[in-house]
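One protein chain omitted, others in place.
Chain IDs A and B follow the sequence of writing; residue 1 opens each chain.
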Amino acid sequence: MNWVPEVASNLASKVDAVIWFITVISLVFFILISIFLVYFAIRYRRRQENEETPYITGSHVLETIWTIIPSILLIVIFVYGFVVYKDMRTPPEDSLEVTVIGRQWLWQFKYNNGKTTLNELYIPEGRPIKLVMTSEDVLHSFFVPAFRVKQDLVGGMYTYLWFTPTKTGTYELYCTEYCGTGHSTMLGKVIVMSPQEYEKWEKGEEEKAVASLPPAELGKQLYTQRGCNACHSIDGSSLVGPTWKGLYGHEVVLQDGTKVTADENYIREAILEPQAKMVKGFGPVMPSFKGVISDDEISDLIAYIKTLK
Amino acid sequence: MANHTIAETITIPYLEEKGLLSWLTSTDHKRISIMYLLSISTFFVLAGISALLLRFELLMPGKTIVDAHTYNVLFTFHGAVMVFLFIVPGLAASFGNFLIPLMIGARDVAFPRLNLMSYWIYLLGALIILISLSKPADTGWTFYTPYSIRTGTDVILLTFGIFVLGFSSILTGLNFIVTIHKLRAPGMTWHRLPLFIWASYATAILQVLATPVIAISLLLLIAERVFGIGFFDPAKGGDPILFQHFFWFYSHPAVYIMIIPAMGVISEVIPVFSRKPIFGYKAIAYSSLAIALISFFVWAHHMFVSGMSEVAATIFSFLTFLVAIPTAIKVFNWTATLYKGSIDLKSPMLYALSFIFLFTIGGLTGVFLGALAADVHLHDTYFVVAHMHYVMIGGTIMGFFAALHFWYPKMTGKMFNEKVAKIAWAFVFIGFNVTFFPQFILGTQGMPRRYADYPPQFHSLNELSSIGSWILGIGMFVMAINLLRGLFNGEKAPQNPFNSLSLEWQVPSPPPHENFEEIPHVTDWTYGYGKKSA
Partner (left out) sequence: MEGVEKIEHVHGHHVDPVVEYQSLKFGMWLFIATELLLFGGLFAAYTIFRAKFPEMFAEQHLELNKTLGALNTAVLILSSLTMALGVTSIQRGKPKRLALFLLLTILLGLAFGVNKYFEYSAKFHHHIYPGTSIFFSLYFTMTGLHMLHVFAGMALLTTMLVLTLRGRFSDKYYTPVEVSGLYWHLVDLIWIYLFPLLYLIA
């Protein structure tokens, strides 16, 4: 079993070193106390009812020792934790900046070249990355275990964090500040690419390759990429929002009791203006995807929904 | 009662008078204590059932029994009820009420009617919280803004209920401080006081000085929802992090309101069942006060990744390590008390030793979270959940169970079945560790807290944890049945079954209404065990 997640950033091994350092000191104390507890409990257990015991009320020497030694160790731990923390809070000047916007229950990433992605952060290996983050609604928290970084996203202000990814691959991103019904589905991926691949991706060549797939397949990818899966199931179960299974072509009951048929136009409107015609039994929680998602993508999603019978 | 003389009432055990009304209007600290004990135990069971449901949902990835919203409501209920209706009033109001007058040699607390009023206020607060369940809140017990401003669930009633409970807590603390200052029996000097009294005293100070701050925070949160005052709403120029400062300014001292009385219990149980004087009396006594004092200056260690400044984080990290020192001193002193003792492993002692063992784990894992760099990774993961439960269950609830088994004969006048109590202890101890130890690993691996669902790689440890919760539940169930059976079938308890030297054991079991026939003159401290052979 892995005790700690994969090490995939320059900070990860430093944080691990702090954790292991404290673990070793803690284990020493814990084992010592446990040994004494168990040994005393067995060695001095009551054998006869009227056993006599010595009158010992304390020892200044012992008390001084067990005040000073832990104090020194605690200060050492504090300093060590602080030194690494300082590092974690000081991004290098040449960091690549990405803007992160959190909202219920999506991650939005904005890059310098004007690209925007949802729930997938694309970064190159070996370069310091600085994430400048804010929230559009409630608190969220950006946490990638493999990088050992975490920072809250707060509305009305910018927070940041930085790290240098050291290994290509895909890493899990969690929201760790409770943000409502969809909190545990506010997941994302961090895709660390080699510098060459990243350059290709920046220029958009990657996407063209994907564009040759059939629309329903593309829609299926968008379903997870755009975070639809956080709230809409495809197996008929109700999550935060209504399921997509059997949605297309069927009647849905709205809040005011009227019924509409879920055709292309209805689905399009539901994506761009979610609060306009809300399905009965669900709350007004879906954000508008206007300007976030292209017309092409909406068509692909509709094509995908059609396949879910 | 006014028709009796003191010589008559002194022979009437406090439990004698029957009828609900005679209880609800009694100003006898012992009766009030029993009412608190029954009330908090009821809420403990309710919150415990919700915990079992939460663990059942987490048994497997995907939806097991409840949807995400219901899960969020359940963990809010579990947290709010456990904290505000069980652990905060917990030991302080139940055992504190019973023991403080008895231990210091007084007939009652300083303000008996205020004491009864505190209990009524507690009931009122509890009632409001129960009413709020018609549209239960889903904010978590921490009510972080701006989510708590925006959610459509009933946050106002829940927070108002907690606001009302705050009065109860403040008035109880105030009552105890005055009692301990003014009503000690002749000769009961500060340095002869049982350590449970020192612990209660430190707790009461925290109740009086910290509770008003949560009161104002919750009032402001209510005003935010009703009037939109904007203090915590970024959309109106407010600062959501300010709420966290307010909240933790109370809630961190509140952690010590929850744990210090349990430390007091351990300091009573260990000497009696080791037949040894407590080791380092003054160190334990003053460390309670030190913890209380320092706890006011560490609140922001809950907020290292909140967006607070790095300078503030560093200062609060340093101060956090300071609070670890008096805590460590207590653990060493308790362990040293066992040395060359005559150790009787009866159920109260088993719980007390479990306390030392588990609380040590809880305390040491707190060191990880106090260290800045480690906290960035571990914050808001299951590591925190595990740490918190090792302190709250491994600490406070073990102390609570130790107290229940230790003072049961005094409170009820009956004995329980010791063998069954030991079996229950074994289940509780094993079940607790199986439930919560895996969560340290889950947290280190990165599983966030408050997740209704989790990725498949966390499955096996979650499964183990859920199975543990059943063992723990069985243990508590057996314990409850055993204690309830004792009430009806138990043997009559002698005055002092465990040979304690403390004053409460020098009166009959159960004690009479006015506690003491004559106010005792105290000539020695409470821990003079084993003197003869010295």
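In the analysis below, a residue touches a chain if its C-beta (ideal position, glycine included) is under 8 Å from a C-beta of that chain, and two chains touch if they have at least 3 such contacts.
Predicted, not measured: the structure shown is a model, and the values here were computed from it.
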Query raised in the report: What are the shown chains in contact with the chain that isn't displayed?
Result: B
Query raised in the report: So which of B:107, B:340, B:422 or B:459 would be touching the chain we can't see?
Result: B:107
Query raised in the report: Out of B:49, B:66, B:156 or B:219, which touches the unshown chain?
Result: B:219
Query raised in the report: Residue-wise, where is chain B in contact with the chain that is not depicted?
Result: 1-7, 9, 27-28, 107-108, 110-113, 170, 174-175, 177-178, 181-183, 208-213, 215-217, 219-220, 223, 227-231, 236-239, 242, 246, 514
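Here, only the chains that are shown with their structure count from here on.
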Query - Gap in Å, rounded to a whole number, between the CA centres of chain B and chain A - result: 33
Query raised in the report: Mind pulling up the chain A residues that touch chain B in the complex?
Result: 1-5, 14-15, 18-19, 22-23, 25-26, 29-30, 33-34, 36-37, 40-41, 44-46, 51-59, 62-63, 66-67, 70-71, 74-75, 77-78, 80-86, 88-89, 137-139, 141, 143, 145-146, 148-152, 154-157, 159, 172, 174-185, 187, 237-240, 283
Query raised in the report: Which part of chain B faces chain A closely enough to touch in the complex?
Result: 63, 67-69, 72, 138-140, 144, 146-147, 150-152, 234-235, 237-241, 274-283, 305-307, 310, 313-314, 317-318, 321, 324-325, 328-329, 331-333, 335-336, 338-345, 353, 356-357, 360-361, 364-365, 367-368, 370-381, 441, 444-446, 448-455, 527-534
